[in-house]
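Note that this complex is displayed minus one protein chain, with the remaining chains in position.
Moving on, here comes chain A:
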Amino acid sequence: MRQPGAYSGLLAGGISGKTGPHSLPLARIKKIMKNSNDEVKMISGEAPIVFSKACELFIEELTKRAWMMTLQAKRRTLHREDVASAVMNIDIFDFLVNLVSENSGKSEDPQPVTEA
């Protein structure tokens, strides 16, 4: 388990090592980066570190937005549908549209329609 205050540790400069107070494991981030594209060859050592922070910010933003949907529905449990609604509502999350609509079991992909 990570020690408490890992987040504040980051801001206060308590970065003591690769396995230290980063919220997300750097090796895993690196693996995901490499999986994204066969052409990705080399990744600077600092890149996963930037991503660990960026993903934190991303999770926080997505969670906040999803929670707003939960509140609108007068619930206290955040469901996948709330995440999906948040994704639909926000432009910068467009790249997630397929992901959340696949997961929700509904096909939101526009089907090709032949005009008669």
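Quick notes
Keep this in mind: a residue touches a chain if its C-beta (ideal position, glycine included) is under 8 Å from a C-beta of that chain, and two chains touch if they have at least 3 such contacts; residues count from 1.
Here, contacts and distances are computed from a predicted model.
Missing from the rendering is one chain, named in UniProt as "Nuclear transcription factor Y subunit B-9-like" (options: "Electron transfer flavoprotein subunit beta", "Aldehyde dehydrogenase domain-containing protein", "Nuclear transcription factor Y subunit B-9-like" or "Prolactin 2").
Touching residues on chain A toward the chain that is not drawn are 2-3, 7, 9-11, 13-20, 23-25, 28-29, 31-33, 35-37, 39-47, 49-51, 53-60, 62-64, 66-67, 70, 76-80, 82-84, 87, 91-92, 95-96, 98-100, 102-103, 105, 107.
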